[in-house]
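Right, I'll just put the structure down here and ask away after.
Right after this comes subunit A.
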Amino acid sequence: MPLLYPLLLSSALFGIGLYGVLARRNAVLMLLGVELMLNAVNLNLVAFDAWFADQLHTGQVLTLFTIAIAAAEIGLGLAIVLALFRALRTVDVDGVGR
Partner candidate 1 sequence: MIVAALLVPALVGLLLMIGRRLVRGRTAAWLGAGAMTVSLVLFADVWEGRADVSGEVDVSWIEPLGARLHLGVTVVSWPFLLMTALIGVLCCLWLLADDTSPALVGLVLVISAASMGVFSSLDLLLFFVFFELALIPMWFVIAWWGSSTSSSGAGAAHQSRFKNGARYSATRFLMFTVGGSALLLVGIVVIGLDGGTLQVLDAGSASLAAAVLVCLGFAVKTPIVPFHTWLPDAHSAAPTAGSVLLAAVFLKLGTYGLILFSTVLDRFEDVAPYLAIAGAIGIVWSALACYVQDDLKRLVAYSSIGHMGFVVLAISTQSSAGLAAAVFGSVAHGLVTGLLFFAAGSLKERFGTASMTRIGRGLYGRSPWLAVTFVLAAVASLGLPGLAGFWGELLSLRAAYEVGDVLTKPVAWTGLGLALVGIALTTAYFVRAIRLLAQGEPVPHDGDRDLGRREAVVMGALVVAIVVLGLVPALVLDLYEPIRFSVAR
Partner candidate 2 sequence: MSLTELVFLVLAVVAAGSALLSMTSGQLVHSALWLVVTLGAVAGCFVLMTAEFVAWVQVLVYVGSVVVLVIFALMLTRQTSATTAEVTGNRWIAAALGVVAAIGLGATMVAGFRGEDIEGRRIGTAGSIGQALFTDWVLPFEILSGVLLAALIGAIVISRSGSDR
């Protein structure tokens, strides 16, 4: 399988995720955009790992870590969003900013 396939998919996902972060009005959905970007990274890492057949499994290990980090981030992020919502009664980015 050409290496480029996963890499290009990753590029596309990254771009879409970025768009989501920058364009979604809802704070929770912005977080989803970040998740997409991280997934794009994971795709890359796994693809390269598979390509190198890395003895240390660096790519996959980092992928696992990334997934964990993403989970931690989203946990903290959701806590913040909930706190925001309780404080401001909105999770609309424009509303939060005001």
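Please note the rule applied: a contact is a pair of C-beta atoms (placed from the backbone, for glycine too) under 8 Å apart; a residue touches a chain by one contact, two chains touch by 3 or more; residues count from 1.
Picked so that all candidates are chains of the complex that A comes from, given by their letters.
Nothing here was measured: the structure is a model prediction, and the numbers come from that model.
> Out of the listed chains 1 or 2, which is the one touching subunit A within the complex?
2
> Applying the document's contact rule, which stretches of subunit A touch candidate 2 when the two form their complex?
It is residues 1-29, 31-33, 35-36, 39, 42-43, 46-47, 49-51, 53-54, 56-57, 60-61, 63-65, 67-76, 78-87, 89-94 of subunit A that touch candidate 2.
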